[in-house]
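What follows is a structure written as structure tokens; I'll ask about it next.
Omission of a single protein chain aside, the complex is shown with its protein chains in their original locations.
For chain A:
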Amino acid sequence: MTTAPAKAGWRFRQPSVIPGFGLTLGFSLAYLTLIILIPLSGLVWRSAALGWADFWAIVVDRRTLNALKISFGTAFLAAVVNVVFGTVVAWVLVRYRFPGRRIADAMVDLPFALPTAVAGIALTTLYAPNGWIGHLLMPLGIKVAYTPLGIVIALVFIGLPFVVRTVQPIMEELDKEVEEAAATLGANRFQIITRVLFPGLAPAIITGFSLAFARGVGEYGSVIFIAGNLPFKSEIAPLLIVIRLEEYNYEAATAIAAIMLALSFVMLLVVNLVQTWSRKRYG
């Protein structure tokens, strides 16, 4: 069989002799169109009805900008926190054998399963000024509930499993011999982790980050309880959309949604490009 060298540009790679390429590709495209593309283009269509000037006026409205800033800012911070601690959690679960490991492992998935509103209410109860943790933080001058900090905490809770579950399998496949090789060459534990192990995990960590971040941007249920929802201060963009909907201001709601969609898409695209680059390097 002659295979053409891969060139830049759009081309089909010769599929394997096992049949199914046409069927599965067709199904995937139809499915993606039905589930994702049609609803989203409906959104863009609807907001396009506004006209450019009105659309722009809604987008650069101070309240919208603040909501977007809070949504993306808190999601970013929460994703950063999750990357650090999620990686540590994954490390402990993969590397050590201790009583209760399986239970701890199962617990990681709870934020997936729990209704987000329940999580929000539970966190609010804990962090409110008179709550278990809140009343300890109060004398230190730290307010968690009803501030952006509270939003970050809710998003950390929601996003943790995304990081752990993407990093864990890659960590399990790390070759013990590579660490041993580094040790015989004189590298200490810290050097082994930062120079040998971490670069291998980087693509998985980036994936975990982008998943946690994307989830955080769109999160609604858990946040609205703990955020306090003060306009300009702790109001997230998804809430602003709901508020506009309740005012029957569908155009404004779709405009905010469209701009969120665009921002998220750009950020995920950037993350993906970073990842392709690192895969190519470390592949």
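Keep in mind that, in the parts below, a residue touches a chain if its C-beta (ideal position, glycine included) is under 8 Å from a C-beta of that chain, and two chains touch if they have at least 3 such contacts; residues count from 1.
As a convention for this text, contacts and distances are computed from a predicted model.
Undergrad: What is the missing chain called in its UniProt entry, if the choices are "TonB-dependent receptor", "Beta-ketoacyl-[acyl-carrier-protein] synthase III", "NADH-quinone oxidoreductase subunit K" or "Sulfate/thiosulfate import ATP-binding protein CysA"?
TA: "Sulfate/thiosulfate import ATP-binding protein CysA"
Undergrad: Touching the absent chain in the whole complex: find that residue among A:92, A:185 or A:273.
TA: A:185
Undergrad: Please give every residue of chain A in contact with the chain that is not shown.
TA: 175, 177-178, 180-188, 191, 195-196, 199-200, 281-283
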